[in-house]
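Just below is one structure, and these are the notes that go with it.
One chain of protein is taken out of this complex; the other chains stay put.
When the chains are written out, they are named A, B and C in that same order, and each has its own residue count from 1.
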Amino acid sequence: MIAIISGTNRTGSLTGHIAQLYRKLLEEKKVNTIVLDLAQLPHDFAFSALYENGGKNPNFVAFYQQAIEAEKLVFIIPEYNGSFPGVLKTFLDGMPYPNPWRNRKAALVGLSSGPQGGAPALSHFTDVLHYLGIHVLAHRVKMPFIEKNLNGNQLQNENYLRQLNNQINSLLAF
Amino acid sequence: MIAIISGTNRTGSLTGHIAQLYRKLLEEKKVNTIVLDLAQLPHDFAFSALYENGGKNPNFVAFYQQAIEAEKLVFIIPEYNGSFPGVLKTFLDGMPYPNPWRNRKAALVGLSSGPQGGAPALSHFTDVLHYLGIHVLAHRVKMPFIEKNLNGNQLQNENYLRQLNNQINSLLAF
Amino acid sequence: MIAIISGTNRTGSLTGHIAQLYRKLLEEKKVNTIVLDLAQLPHDFAFSALYENGGKNPNFVAFYQQAIEAEKLVFIIPEYNGSFPGVLKTFLDGMPYPNPWRNRKAALVGLSSGPQGGAPALSHFTDVLHYLGIHVLAHRVKMPFIEKNLNGNQLQNENYLRQLNNQINSLLAF
Partner (left out) sequence: MIAIISGTNRTGSLTGHIAQLYRKLLEEKKVNTIVLDLAQLPHDFAFSALYENGGKNPNFVAFYQQAIEAEKLVFIIPEYNGSFPGVLKTFLDGMPYPNPWRNRKAALVGLSSGPQGGAPALSHFTDVLHYLGIHVLAHRVKMPFIEKNLNGNQLQNENYLRQLNNQINSLLAF
């Protein structure tokens, strides 16, 4: 099973659309998937599921437990303020230590309204995953100007689609 | 006025102790200060104060408004999972765009239980502040093994204390 | 005086053209400038001017001495292999410690053939400058797809030109 983490809690985000597209591309290759959408996190999880409350919020625990058996991970990461969304990092900050995904392998996809395609976000996030003991596929997909290239669930940029498929092939072989 | 942001929402954190120490050092130099302690944020702010709810959570708005006139900023940043705390970034993600601190100047202090003193956290956070248009003082203070060097509010490491005082002098001249 | 460092030793580079354009823009504002073009470095400087040979290569010493009185610095940095050129870093590795530019202020310009405009290079380079005690202007200019936007010495992208002028105004006030 591959877990796809939709890396923002914004309702109806483009990130969520890309997560669903990624799922569809994986399922075309007969891979079992689960999507973790951070919009489903308990609204107060930054307080009720971290530090002395680690492990004590059953909804937070149930959220990540769905994907705890995933063999590989895909993080879809929108660029917010020059890095990854704070909520994505807070989600990881609330998981147990050592992280249950230790030694798993992950692929990163960045997206942005502007020209960078989340490049700095992916760079910072790689440091976080390495700290947690999660290996990162070298091939990062960056999708700048995402609003102009996505129409609902339809990715209208052939180059982006080709990169996603290439990344999937690399991830399956990683 | 200088705003000191205590960069975690963990209750009773060492970060908070360092923030109070920094305040005391600044006040010895007759500088007016305010401490923003992220532990005081509304518990659901990641959902109630971001995106379509931007500006709509009066407690969140009141929180940052206290410091909106600050001429300079100090961020006290504990290293969590190889970077800054997610909550600190989420706080910035909830502020208005463009950020009201644009063109202000900031100093960064990192702390960690381990040996790095928050180095990667400060590096990532510099990218975020640059994105927001906030200048960062070159002199970063890093305090590794913080538990062994802090006794309540008392910093028992002369080198750390000297570095904080040097940073303050640089920040006042920046 | 402001020193403009053309951050590659490639002969006839686009980086060098941008450095000359930057000089022209500064001189229009009556600022005295000098361009340090790394293509002028002694060819064996990585061996003859570092470590036990630090300070012993008179041509290397003369090269940076030209700009040692510069009050501010501008680094024009092409993206090579996902970061800054190795030669630019080697140049800094050969300068004396502490760096004579300590406490000076610097602006960064990135350029790339691809879409990132040198973003990761500027991020890494900021860490280097901070280590050396050199302050970095928050406003970084990134110029992706530079080949398509530069015709000889003529920058044909109005947005890039506006960003350079804005950065210059910020640097002069920094």
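By our rule, a contact is a pair of C-beta atoms (placed from the backbone, for glycine too) under 8 Å apart; a residue touches a chain by one contact, two chains touch by 3 or more.
As the structure is a computational prediction, the values presented were derived from the model and not from experiment.
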Residue among C:66, C:90, C:103 or C:165 touching the omitted chain: C:90
Absent-chain contact - pick from A:53, A:66, A:126 or A:165: A:126
Option touching the unshown chain, where C:16, C:120 or C:144 are the choices: C:120
Those residues of chain B which, in the complete complex, touch the missing chain: 115-117, 119-120, 123, 142, 144
Residue ranges of chain C at the interface with the undisplayed chain: 9-11, 43-48, 50-52, 80-93, 120, 124, 127-128, 130-132
In chain A, positions touching the absent partner: 103, 123, 126-127, 129-130, 132-140, 174
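Note that only the chains that are shown with their structure count from here on.
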Where chain A and chain C are represented by their mean Cα positions, the distance between them in whole Å: 36
Where chain B touches two or more other chains, by residue: 127, 130, 132
